[in-house]
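Note that this complex is displayed minus one protein chain, with the remaining chains in position.
Read from first to last, the chains carry the letters A, B and C; within each, the first residue is number 1.
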Amino acid sequence: MENIKQKNSFLQLVSRVWKNYSIVVVFFVILIICGIAAPRFLRPNNLLNILRNTSIVGIIGLGMTFVIIAGGIDLSSGPVLATSGAALIALQKMVTESGDPAMPLIVPILVCLAISTGIGFANGIIITKAKLPPFIVTLAVGIIARSVVMYFCRGATIMGNKIPEFTNIGNGSIFRIPIPFIMAIVLALILHVTLTRSKFGTYVFAVGGNEKAAKYSGIKVDRIKIATYMIVGFCTGLAAVIEMSRMAAVAATSSGMQYEFEAITAVIIGGTSLNGGKGRLIGTIVGFIILGIVKNMMIMLNISPYLAGAVKGAVILFAVLIQRREK
Amino acid sequence: MENIKQKNSFLQLVSRVWKNYSIVVVFFVILIICGIAAPRFLRPNNLLNILRNTSIVGIIGLGMTFVIIAGGIDLSSGPVLATSGAALIALQKMVTESGDPAMPLIVPILVCLAISTGIGFANGIIITKAKLPPFIVTLAVGIIARSVVMYFCRGATIMGNKIPEFTNIGNGSIFRIPIPFIMAIVLALILHVTLTRSKFGTYVFAVGGNEKAAKYSGIKVDRIKIATYMIVGFCTGLAAVIEMSRMAAVAATSSGMQYEFEAITAVIIGGTSLNGGKGRLIGTIVGFIILGIVKNMMIMLNISPYLAGAVKGAVILFAVLIQRREK
Amino acid sequence: QQEVAEGVMRIAVSFPPANNAWQAKMLDSALDEAAKDVDEFHFVIKNAVDDADQLNILTTFKEDAYDMIICLPGNGTLMTPICEDIYDAGIKLIIVDRPIDSDKYTALLGGDNYLCGSNAAKYMGDRLGGKGDIAILRSYVGIPIDLDRYNGFADVIKKDYPGINIVVEADGQFNQDAGLNAMSNILPAYDKIDAVYCQDDEAAVGAITAIENAGRTDVQFVTGFGGSKAAYKLLSEGNPIFGASMSYWPTMGGRALALGKSIFRGESFEKINHDPTFVVTKENVGEFHQHSY
Partner (left out) sequence: MSKLLEMQGICKSFYGVEVLHAVDFSLEKGEIRALCGENGAGKSTLMKVLSGIYEQNDGEVHFKNVHIKRTAEPLEVQAYGISMIHQELNLFDDLTVAQNIYLCREPKGKNGLIDFSEMNMEASRLLKRLGESIDPKTPVRELKIAQKQMVEIAKAISFNVELLIMDEPTAVLTGKETEIMFNLMRSLSEDGISIIYISHRLKEITEVCHSVTVLRDGSYIDTKKVADVTEKDIATLMVGREVQHSSIGDFSGDEDDVILEVLGVTDNMLDDVSFSVRRGEIVCFSGLVGAGRTELMEVIFGIRRPESGQVLIDGKPVTVKSAIDAIKIDIGLVTEDRKDTGLVLCRDITENSNYVFWRKNKGIFKGVKKTRSNTGGMIERLNIKCAGSDQDVANLSGGNQQKVALAKWLLSDAKVLILDEPTRGVDVGARQEIYQIIRELAESGIGIVIVSSDMQEVMSVSQRVVVMHEGRKTGELKCSEMEEEKIMYMATNV
């Protein structure tokens, strides 16, 4: 009996580790395959470049993980990025008569974050108070947000002020590590602690796992849900800051296009279930890096642009397949 | 006590009727509002035109209703429409040396339906056998399908043979009723009977409502799921036939673009829950007609193209809001 | 792996998404050109999925130290900073079709959407005798080419043809189905439409089908844009309502690559080259078939 238990608990340990970290294993497998297929791939510059490129969608993915764990979804991220980004650029490009920026850079940034978080709040309120399905609410809010920003910009691309402090956010590095990636990692750490160590994090899981039981345990279900939408909103705002600073311009029609799907894909590749109640941020991080690697390899291997989609689709399937295998 | 019970059952009846048919009420409200805002809207020509235009997405929506009731989702419909449509056009444009079509029209149509149903089958197999989430599987399959059709068409628009028997499918009318709408209604009737009166229909609800219990009850859960993906695949193939016949041409890059979202939106507006287990086809039909009306009214009222999205989003929210109110 | 032999020039090409037939032909002509002279040049051609992706791709190209980068910016304004960086890094840069907001490039092979739009306005204004009600089918409302094609048209109409009213605008989205749907919604709403300006040939073909299906005789003609096969076919068949296609051709993709090759071969070149624009009608369509997409 004792013996059996011990053997069992060892097997259990292995199975638990695999369950929790299979995505990391998959990640290294992909890394090695890529390195063999294209030695240039492993050059530090290329790897750092991948990290920079994926950070924007990755940051949205971090917030998206919260929403999905709580049983929701956010399809408005792309348009929200455009909306809050447009506000950022509009304020950032204002100059005084002498040509200096009209306000310190922090003001447009805070406004940008406030707008995106605000739209997240609106999403949350509509979903919880009107009891409507998140899919349709966030889809509709996204369509509306895109339309409003197009209206105000008359569809055009608006250029901001190209000051180094601003463009450096998205394009700079610290000790060679791209600043967007540093931001993503810092944010991931904060959110990871929130998700796993704080009461709020537990409630997010509880709400996604069984909303009714959460309610009967005295958890303020609506508030938790609204908070998750505000988190993804905030993350989207942060992504907007980086995206805007990379180009110092915003395109009303196309900024952030389809980012929500990239983000959701990264979250799912990372092993978070769309049913809610289960998930982890480490998975999301690996998920978005994998997506970045796929795109990068398409260039490295000079795959026909027509077939790029086929390769991407196959890699996505492969990534989710491997780690779900054990079920 | 008796009295209370009676009152209750009457209230229950009213609430049940409202629950099942509120979408129809919403529909007529929208119709009246539109008629007042733009009297031209109510002209038969305009109304018939709306029916014709919405039928393509509507037919996909009918199949999508099955998938969603069974707890799944299909994000591959747009690319599948392009893929099967391309096959249809490729065969349809073949001519003998004398310039006659190389084969009877029915052959390309059957091939088109076979391909779309086949991709649906593939979706179903991957989802059930590899136990992967439908969202990501169908997304990936869609990306792959789009890529493959682009590869074969080199991205171009391919023109078919413009023979009347063919173009009439999408452009013709019988007693002034557009043929695509007649097809949609006939299909809806067949599917409605299947969903509400056949064993299979009951199992679709059961699988979406409680998969584990369905398995315990001896339902072949995997088969039911695969069947729903084949149904939406078949519907998409039918939609492809209509779409291709309208222009006798297929655009590898853009045919069917975003149709899956239109279809899913119609299904949700129609009151089918993305959680699975409940839903109805009548709702989907009204749902896609509402979407068609919105597009039409945008032109009737000459709303700035920039604001079109805002109006559309608001109407979607309004439509789901009204009918969910009672919850 | 694409390790390249000594002396072979590495050229990277970045395009926006191939989500319409024009863009697809652009890619196709580029692929054809890339397949030639393989012992002299090594080409990498990449379509982006969106602006950020194009930025990422261009960054990757820059990091990868290509000898030349050819860029068709999906959004010229957004791609300006990275293009400047590339140029500053000493990489030769050819900009295709749409200008960037800077002159830091080696050469520009520009299409001129604005000019084509103006051509359409002149054609339409003259044919309608300076007055009438018209509809516009735009091309993905708000994207840069849409705005160029729209503004080129609207500016001339406003200035030179005050008697012409733009009564309605809808989106034709670069494809036949969208053109058909949009036009079929417009027709019942307006009893008289004299002409339709379509900002894309494919959409124009769809619009014509809608007009024919509805049996409307008030619409005198439709103009298209771009130079698609389907449109040229209608023109050469003598379709009564297809007026003209404002054409400039996606084959400039291949020509841009050829320009790149000639620069490396030390041939002389202009910094700014504008691809010619044509008003293609029934009369002259015969000369242009080989350019269509």
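To be clear about the criterion, a residue touches a chain if its C-beta (ideal position, glycine included) is under 8 Å from a C-beta of that chain, and two chains touch if they have at least 3 such contacts.
Fair warning: this is a prediction, and the values are worked out from it, not measured in the lab.
Here is the thing to keep in mind: the chain we left out touches A, B in the whole complex.
Touching the chain that is not shown, out of B:Gly58, B:Gly120, B:Gly277 or B:Pro305: B:Gly277 (per the contact rule at the top).
The chain not shown here is touched by just one of A:Ser173, A:Thr202 or A:Ser304, and that residue is A:Thr202.
In the complete complex, the residue from B:Leu88, B:Ile109 or B:Ile219 that touches the missing chain is B:Ile219. Within the entire complex, the positions of chain A that touch the omitted partner chain are 4-5, 7-9, 11-12, 15, 197-200, 202-203, 205-206, 209-210, 212-220, 277-278.
Considering the complete assembly, chain B touches the hidden chain via residues 1, 4, 8, 193, 197-199, 202-203, 205-206, 209-210, 212-220, 277-278.
Following the convention adopted for this analysis, only the chains that are shown with their structure count from here on.
Chain A and chain C, compared by their mean Cα positions, are separated by 33 Å. Touching two or more other chains at once are residues 150, 154-155, 306, 308 of chain B. Those residues of chain C in touch with two or more other chains are numbered 18, 27, 141-142. Listed in rising order, the residues of chain C touching chain A in the complex are 1-2, 15, 18, 27, 44-47, 49-53, 55-57, 59-61, 63-64, 74-82, 101, 140-144, 146-147.
Of all residues in chain C, those touching chain B in their complex are 18-21, 23-25, 27-28, 138, 141-142, 167-171, 173-178, 180-182, 184-189, 202, 205-206, 209, 213-214, 228-230, 233, 293.
Every residue of chain B that touches chain C in the complex is listed here, in rising order: 38, 40, 43, 45-46, 49-50, 52-53, 150, 154-157, 159, 171, 243, 246-247, 249, 251-255, 257, 295-296, 298-300, 302, 305-306, 308.
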